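Following this message is one structure expressed as structure tokens.
Excluded from the complex is one protein chain; the other protein chains are retained at their positions.
Letters are used for the chains, namely A and B, taken in the order the chains are written, and counting of residues starts over at 1 for each.
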Amino acid sequence: MQTILFILQKEFLQIFRNKTMLPIIVLVPFIQLIILVNAATLEMKRINMEVVDNDMSSSSRKLVDRFRASPFFSITRTTFSIKEAEKDLLEGRTGFVLHIMPGFEEKLGKESKASVQLLVDAVNGMTASLTNAYAQSVISDYNSDMVKARGGNAFISIMPKTIDIESSYWYNPQLNFKYYMVPGILVILVSMIGAFLTALNIVREKETGTIEQINVTPIRKYHFIIGKLIPFWIIALFELAFGLFLGRILFGMPVVGSLGLLFLFASVYLLVVLGLGLLLSTMAQSQQQVMFLSFFFLITFILMSGIFTPAESMPAWGQKANLLNPFAYFMRVIRMILLKGSGFKDIAGDLISITIFAAITLGMAIWRYRKAA
Amino acid sequence: MNNLAGFIKKEFIHILRDPRTLIILFGLPVVQILIFGFVIRNEIQDVKIAILDYSKDDVTREITNKILSSGFFVLSENLTENNDIEEIFREGKIREVVIFESQFARKLEREGKASVQVLADASDPNSASLVVNYTRGIIFDYLKKASKEAAQPLKINAEVRMMYNPGLKSAFMFVPGTMALILMLVSAMMTSISIAREKETGTMEVLLVSPLRPIHIIVGKVTPYILLSCINAVVIIALGYFVFGLPVKGSLVLLLAETVLFISLALSLGILISTMASNQQVAMFLSVFVLMLPTILLSGFIFPIENMPKILQWVTFIVPPRYFIEILRSIMLKGTGFFNIWQQTTVLIGMTLFFIILSAVKFKTRLE
Partner (left out) sequence: MNSAGKIIEVKDMVKKFGQFVANDHLTFDVYRGEIFGFLGANGAGKTTAIKILCGLSLPTSGEIKVAGYDVYTGREQIKTRIGYMSQKFSLYEDLTVKENIRYYAGIYGLPRREINIKTKTLLERLNICNIANTLVREIPLGWKQKLAFSVAVFHDPELVFLDEPTGGVDPIARRQFWELIYEATGHGITVFVTTHYMDEAEYCHRVSIMSEGKISALDTPENLKKQYHANDINEVFVKIARNN
């Protein structure tokens, strides 16, 4: 036990003496939160659209006004030539074209039925389907308002049945994408800090040869590993707190659930991450190899964790593979706790899984770590 | 010239001998393309929902059936009261609850009006709005078919054309971006680290005093990576084509020419970084922060540039992959010719020249 204290004392001395370490610990959360949250946004607001109104009637103008009033669209150009608009679409100057063909109002009056054309740049399938969804809802709102407006007169006798659909968005009524991203970024932050720092620290001892000096001492393997892990465990937990604080100040991140529960889960999760860092360091001989190996693993883990897109949308094999992805667990749990206020009962299953993970990775790391040259 | 050939051969052997580097070089592109293509999806499919039906009549049952047979939704649970909703959302098992008011069918029949509540878990805002929109669509569809066609006044039908990617496949979007990322990784990052390593171990000095001219050293260092990058580019295009059905609508020759242009740009960036970095670690950090992160975040690879704050949009103008990705998408998906992408091409050529001149200046001052 006393041995661990000596190791802790030495590790902390080194960390606080390292001139590049402290800036990393303080600046990385700032940069990640400010740049990533702003850059990594799939939030669809003010989609650039062009309007080709070849009807120029009051109905078509009203429809266009609907789009103009919608917070989701911003009309950047109005033209009469569909060719022009298609060219803009081709060259990427706009993502969406509303084309109202001649005779729109006339048809609407006579046949009660008319068509408009929506041209969506679908290179990005995600934004394309959202654009389409928003456009459809603008049009259908316009539609039902017109029905209501006419409902007052002669049409009343054949007034059709209607179903009122009242939709409400729980936990994030404004559909603020940042509330979705901040927890995701926090997961990346603590995982990268935890895994990288642990792996680099031990490989650096390998490179300078001090690990050999430790290996000829009678120190117990688990003493050494515990002594190595605790400092980074504390730092990563501190980073989580600091990141949450920044998220709260910069983006007004809501914290609905219990912070205690979040930190309980995080502290177990971090054992997995640190264990992975340790495993990586046993596989690598130089800092460069560690960087490449972690780059490879982290990118795969992060992309599959459901940071940008719901993990439920993945094909079945992807979801199965995700059972082995610790990032996915924390990604889900942190969002549940922060946004929905999920309690202990709700995350108990995940907590058990992640505890098993921790036992396995730490066990493997201790087993793989050889007190040998 | 013989010297040079021998030198290039030595460089090749160096790269091919290190299995870890090889994994990065060839494993990463394949893994990334597969992950992006198969896993990163925003498609609504088998979303778990709960139904709270206070009415339990024929109409609500029929609407429920329609929702569940659409392929978009699967029923996770039938709720019996409002109080259960909060709990089931918190457990995180479902993403939407559909609530039918009591006496739904009667109200619809007598008053011509009934109401449905759709509650979505918006902790993931994008899928929440998609889920709600799909549900609305299904209910409207039911209504349209239930009422007689004649009784449907004023229907505006929106014909949607999903241009360039009718199947809305995410691979169409990610393959060009991944190509830019991988080329950056292989050409710029690997070159800069490899040259920095020679500097660090002192072998660069040996090379500099050898009869090889500096230009030969650079050519020798760079040639293997040009070849590897070209192989990678072709592998990525082929994977896109055969696995995801990603077309190359435009000219393949133009596509390859632009790719070679981008590889040269990445290599000149790599050389520039190596002239600035004194050791591998600096080269690595510079590569990660100057090359990789902007390529992932600020190039329009995953995140649409239009959605970013204005300041970040300005920053993207100096991120080379931004232009390359635009070019790739234009040629592959939209089938445009050189005429539509000459601007982006000019910018890339300009940047390449700039980086080459800058690194030549840096290299010279270091020697003197």
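Assume contacts are C-beta pairs under 8 Å (C-beta built on N, C-alpha and C of every residue); 3 or more make two chains touch, one makes a residue touch a chain.
In this text, all values refer to a predicted model and were calculated from it rather than measured experimentally.
Peer 1: So which of the visible chains would the left-out chain be touching?
Peer 2: Counted over the whole complex, the chain not pictured touches A.
Peer 1: Would you indicate which residue among A:L22, A:I214, A:L324 or A:I352 is in contact with the undisplayed chain?
Peer 2: Checking each option in A:L22, A:I214, A:L324 or A:I352, the one touching the absent chain turns out to be A:I214.
Peer 1: When the complex is taken as a whole, what residues of subunit A touch the one chain not shown?
Peer 2: Touch set of subunit A with respect to the missing chain: 2-3, 5-7, 9-10, 13-14, 17-18, 208-210, 212-219, 371-373.
By definition in this document, only the chains that are shown with their structure count from here on.
Peer 1: Between subunit A and subunit B, what is the separation of their C-alpha centroids in Å?
Peer 2: 14
Peer 1: In their complex, what parts of subunit B are in touch with subunit A?
Peer 2: So the residues of subunit B in touch with subunit A come to 20-21, 23-24, 27-28, 31-32, 35-36, 38-48, 89-92, 95, 108-109, 112-130, 132-137, 139-140, 143, 146-147, 150-170, 172-173, 193, 280-281, 284, 297-298, 302-304, 306-309, 312, 326, 329-330, 333-334, 336, 340.
Peer 1: Hey, which residues of subunit A end up touching subunit B in the complex?
Peer 2: Going by the criterion above, the answer is residues 35-36, 38-45, 47-48, 63, 89-92, 95, 108, 112-130, 132-137, 139-140, 142-143, 146-147, 150, 155, 158-173, 175-177, 179-180, 287-289, 291-293, 295-296, 299-300, 303-304, 308-310, 312-315, 318, 332, 335-336, 339-343, 345-346.
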